[in-house]
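Note that one protein chain is taken out, while the other chains of the complex remain in position.
Residue numbering begins at 1 within each chain, and the chains themselves are lettered A, B, C, D and E in the order written.
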Amino acid sequence: MPFINIKITDDNVTSEQKQQLIQGVTQVMVDVLGKNPERTFVVIDEVNTDNWGIGGESITSRRQQGK
Amino acid sequence: MPFINIKITDDNVTSEQKQQLIQGVTQVMVDVLGKNPERTFVVIDEVNTDNWGIGGESITSRRQQGK
Amino acid sequence: MPFINIKITDDNVTSEQKQQLIQGVTQVMVDVLGKNPERTFVVIDEVNTDNWGIGGESITSRRQQGK
Amino acid sequence: MPFINIKITDDNVTSEQKQQLIQGVTQVMVDVLGKNPERTFVVIDEVNTDNWGIGGESITSRRQQGK
Amino acid sequence: MPFINIKITDDNVTSEQKQQLIQGVTQVMVDVLGKNPERTFVVIDEVNTDNWGIGGESITSRRQQGK
Partner (left out) sequence: MPFINIKITDDNVTSEQKQQLIQGVTQVMVDVLGKNPERTFVVIDEVNTDNWGIGGESITSRRQQGK
């Protein structure tokens, strides 16, 4: 009964890519732990780059500086 | 001092329904554990059906297939 | 397909109380949104009072002060 | 390698304020635990006031009542 | 800069299996979104079966009933 939450920046991720993320991480649960995929939930959170920080700066700011 | 996070799909949940969710889960904390409702936080996350997976597929895809 | 995460302090919550929390919040999802309980997950996190803060202090410290 | 998730109501928080939140909490990790800021992630979630409850009511409802 | 949180029941998952979970989900981020693995964090939460509910019951209780 795994629950997986994926947080990524909101960089125009397509529905197809989201499908691949869901399929991929679910398969890892099946392969490694033998989990039932019908009992495996995946939730993807897309986060604005203003709202994600690293190194004490937002991703928006880091990208403007070419980091 | 409970904190409750509810994740649901974004299926046109009304403000009235959100009020009922907040009221209901807060009451459970009061009834079962004697918690102070003024110190009980509830946060509802509404998740796009493209971003919620089960059985290795998005909810969007499952609904298209009538699952 | 709701997912509910309940965070509470680790104050000797019994298995019976956890059952009541799980039963209660699941019922709220059924009553308010018509959700399928077999697709409703609840995860309870019990947090040490050293690790929970409010008002800029840990709960441990607040209790020592009679707050 | 800390990960910090900040949940606040979506009250027109500016990009500048988000930068200050990210900078501030990252600095706390550096000052208290000597963490590497380049390995410190901060994610800010802005939550609609309909979706945040306290005292069994939404923040929207509480503000309408002047609470 | 993905952050992935995996919640599973605490069923004697080995260090080797945890390594495989971490390796597997990180690779999905690389393959699908081209993410930098050195900027991909994975956190595994192991949850006691008393603290995980489905169908309004704890996993502990469901297992006792042979569900």
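The rule is short, and it goes like this: a residue touches a chain if its C-beta (ideal position, glycine included) is under 8 Å from a C-beta of that chain, and two chains touch if they have at least 3 such contacts.
These numbers come from a predicted model, not from an experiment.
Across the whole complex, the hidden chain's contacts among the shown chains comprise B, C, D, E. If you put the missing chain back, the residues of subunit B touching it would be 1, 3, 41, 43.
If you put the missing chain back, the residues of subunit D touching it would be 1-9, 13, 17, 20-21, 24-25, 28-29, 31-33, 35, 39, 52, 54, 59. Hidden from this view is one chain, which touches subunit C at 7, 47, 50-58, 60-61.
We adopt the following convention: only the chains that are shown with their structure count from here on.
Here the chain-to-chain distance from subunit C to subunit D, counted in touching steps, is 2. Most remote chain with respect to subunit E, judged by CA-atom centres, is D.
Chain geometry summary: the mean Cα position of subunit A and that of subunit C are 25 Å apart. Chain centres here are Cα means. That of subunit B falls 14 Å from that of subunit C.
Here the spacing of subunit B and subunit D, counted between their Cα centres, is 20 Å. Residue positions of subunit C touching 2 or more other chains, listed in rising order: 1, 3, 21, 41, 43.
Shown are all chain pairs that touch, namely A-B, A-C, A-D, A-E, B-C, B-D, C-E, D-E.
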